[in-house]
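First the structure, then my questions, so here it is.
Here the complex is missing a single protein chain, while all its other protein chains stay put.
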Amino acid sequence: MKKINKLALFANKSNQRLFTTISVIVVLYVLMTILDGTGNLSSLMKGLLVPVCAYSLVAVGLNLCVGYLGELSLGHAGFMCVGAFTSAFFSKAFVGVIPDVPRFILSLLIGTALAALFGFLIAIPVLRLSGDYLAIVTLAFGEIIKNVINVLYVGVDSKGVHFSMKDMMSLGMEPGGKIIINGAQGITGTPRQSTFTISVILLLLAIVITFNFVNSRTGRAVKAIRDNQIAAETVGLPITKYKLIAFTLSAAIAGVGGVLYAHNISSLTATTNTFGYNMSIMILVYVVLGGIGSFSGSIIAATILTLLPEMLRGLSNYRMLIYSVVLIMLMLFNWAPGILKWREAHGIKNFKSILKSKNTKEVQ
Amino acid sequence: MGFLTYLINGLSLGSVYAIIALGYTMVYGIAKMLNFAHGDVIMIGAYLVFMCTSNAGMPAIVSIVIAMGCCTILGMIIEKIAYAPLRKATNLAVLITAIGVSYFLQNMALLIFGSNPVSFTSVIPWEGLSFAGGQLKITGNALITIVVCLVIMVVLMWFVKNTKPGQAMRAVSEDRDAAVLMGINVNATISLTFAIGSGLAAIAGTLLCSSYPSLTPYTGSMPGIKAFTAAVFGGIGSIPGALIGGLLLGIIEILAKAYISSQLADAIVFAVLIIVLLVKPTGILGKQIKEKV
Partner (left out) sequence: MSLLEVTNLGISFGGLRAVDEFNISIDKGQLYGLIGPNGAGKTTVFNMLTGIYKPTDGKIFLDGVDITGKRTADINKAGIARTFQNIRLFGDQSVLDNVKIGLHNSFEYSTATGIFRLPKYFATEKKMDERALEILSVFGLDKDADVLASNLPYGKQRQLEIARALATNPKLLLLDEPAAGMNPNETKDLMNTIALIRKEFDVTILLIEHDMKLVSGICEKLTVLNFGRVLSQGETSTVLNDPEVIKAYLGE
C-alpha cells in the first residue's frame, strides 16, 4: 500500500498551481509598485490598478459558479452591486464616527456578508432550475437589484435612518441630515480607501480560499455534483446543501470585488454598465476566455481585457470595434473544433477545457 | 378607459417583443445557442429604414424591404463566420462569441451613426382610432404593430407545419443527427432560420422605433434582453411560446409603468418572470426534458 505523508499532501499538483498563481500576482504587484514609485506608471494605468483587482475578484467568484458548480450565472454583477452599495453606505454613514481603518474593515465584512446573504437567498429558488432557465433567472435577479438600488433614497439624520423609493423630498429629513443614497445618483463621496496593496491582499486571500475550497471534501462533493448529479446522489451527497454553499461563496467573493470597487470611486451609481447585465456579461467573458475552472486564468483575462481598451485608446473611435473583433477571434481560435484541429496539426498547444458538455439528456 | 389604453399599448409593445423573441426561440431550438447579437440586428434594421426614408427619401415599404433584405444577409453572414465554426463546441463558447458580435454591431453603428439619438419617423402614417367620444384612443402604431405580429405568427406557424423547409427546421431542432440521416441539409436549414429571424428583426426594429422614436446604437440591447426573457418565459424553442411570452411581458411592463412605478417597471417584469419560472420551470409552453438513468 502506498505511503502517505504530510509533505506529499502538501506538494501535490493543485497546490503547485496555487503557489504559481500567488507568485505571479505578487510579482506583478511588485512590478506595478516599482513602476509607480519611479513615476513610470501613467495615471491611466494607475487608475486601473484597483478596478482590475475588483473585476478579477468578481471573475474568480463567477468562475467558482460556472466552473465548479457548473451553472451559468448572468447576473453576478448584482452581487458585486450589493457588496459595493452596502459597504459604501456603511462607510459614508459612519465617517467621523468610526476611525478609518476599523471602519473600512467593518464595511468590508458587511459588504461581503450581505453579498453572501443575497447569494444564499437567490440560490434557494434559482438552483431548482437548470441550464438556460437558471441563467435567465440570475439575469433577472441582477437587473432587479440594479433597478431597485437606482430608485433608493436613504438618508441619515439625528432622528435615525430615512428611507424612500420615490424621491429625495419624501425622506423628510432634518436640515442637518446627510443623504447617503441619492436615487439614480447613487452614493457620492465614499472614502477612497481601496489601495492597490489592499486590493492585491484581498485578491490573494480570495484565491487561497477558493483553492482550498475546491480541494477539500466539500469541493470534491461540488465537483461530483457538477460531473454527474445522479451518481452523486447515489453515493449519499446532499445536493442542495453543497450547491447552496458553492453559490453563496461565489456571491461573497463577487461582493468583495464590489467593496473594493466602491471605495475607489467618487461617484457610485448602478447602471447597466457598472452593475447591470453589461457588467455581468463582461465578467463572464473574462471567465470563459481565461478558462472555465481556472482562477488564475480569470485574473489574467480580467487584467488584459480591462487594460486592452485603455491601451487601444490611441485608436480612439475604433478601439471598441477592435476589441470586439479581438474577442471574436480569440473565441474562434480557442474553441472552434476545426481551428483546434489545425492548431494540433501545427503543434500549437491546445488548452483543455475543464467544462465538458453536460450529460446527454433524452426527452421523455 | 385608461386601463384599456394601457392594455393595448402593452399588447403593442408585447408584439414587438414577440417578433424579436421569435428570432431567439427559433435559433435556440435549431442551433441550441443564444444569439446575443439578435437585439443589435434589430437596431441595424431600424437605422437602415431611417436612412432610406429620411436620407434617401424612399417610401416606407421600400425601405422596410431593403432593411429586411440587408438584415437577412447580415444574419446569415454572422452565422457562417462566427457561429458555424463553433457548432460542436460548448454552449458557452458560442454565447461569448455572440456577445462579441453584439459589441461589434453596436460599435459599428456608433462609428457610422454616432451616439446622438436619431429621431425616427414612424412608418405608419395612420393616426389611429378613437372610441367613446375621444376617451379611448388607440394609435395607428399600436394597432398595426399588433396586426403585423399576429400575421407573422400565423404565417410562420403555417410555414413550419406545411412547407418542406419549415418541417426541416422542426426536424433539426428535435433531433439533428436523425435529420441528417433523413437527408436534410442541416447547414442550409440553420442558415434559413437565421435568415428568417434576422429578417423579422428588421420588422421588429421598424415597429419598435415607430412607437418609440428615439434611436441610438444601444436601442436594441434592452429589448433584446427582454425579448430573450420573453422567449424563455413562454418556453424556449416554442413559437407560440414566443408569442405568449412577448405579449405578456409587454402588458406587464406597460401596466407596471402605469400603475406602480415607471422606474421599477423593469424590476417588476423580471420579478414576474422569476415567479412564473419557479412555478413552471420550463416556461409556460416549455417541454420537460428528463435525464435518462
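In this document, chain identifiers A and B correspond to the written order of the chains, with residue numbering beginning at 1 in each.
The rule is short, and it goes like this: a residue touches a chain if its C-beta (ideal position, glycine included) is under 8 Å from a C-beta of that chain, and two chains touch if they have at least 3 such contacts.
This one's a predicted model, so the numbers in the text were calculated from it and none came from an experiment.
Participant: Going by the contact rule already stated, which one of A:I198, A:I239, A:V326 or A:I339 would touch the omitted chain in the full complex?
Facilitator: Touches the omitted chain: A:I239.
Participant: In the whole complex, not just what's shown, which of A:F213, A:F247 or A:F275 touches the removed chain?
Facilitator: A:F213
Participant: List the subunit A residues touching the unshown chain?
Facilitator: Counting only subunit A, the missing chain is touched by 1-2, 4, 6, 9, 209, 212-213, 216-221, 223-224, 227-228, 230-239, 245, 354, 356.
Participant: On subunit B, where is the contact patch with the chain that was removed from view?
Facilitator: With respect to the unshown chain, the touching residues of subunit B are 293.
Going forward, only the chains that are shown with their structure count from here on.
Participant: Roughly how far is subunit A from subunit B, centre to centre by C-alpha average, rounded to an integer in Å?
Facilitator: Here subunit A and subunit B have centroids separated by 31 Å.
Participant: Give the list of subunit A residues in touch with subunit B in this complex.
Facilitator: Touch list, subunit A to subunit B: 66, 72, 125, 128-130, 132-133, 136-137, 139-141, 143-144, 147-148, 150-151, 165, 230, 272, 277, 281, 284-285, 288-289, 292, 317-318, 320-321, 323-325, 327-328, 331-332, 334-339, 353, 355-357, 359, 361-364.
Participant: So in the complex, which bits of subunit B are touching subunit A?
Facilitator: Within the complex, subunit B touches subunit A at residues 28, 34, 36, 82, 85-86, 88-93, 95-97, 99-101, 103-104, 106-108, 110-111, 221-222, 225, 228-229, 232, 236, 261, 263-264, 266-267, 270-271, 273-274, 277-278, 281-283, 287-293.
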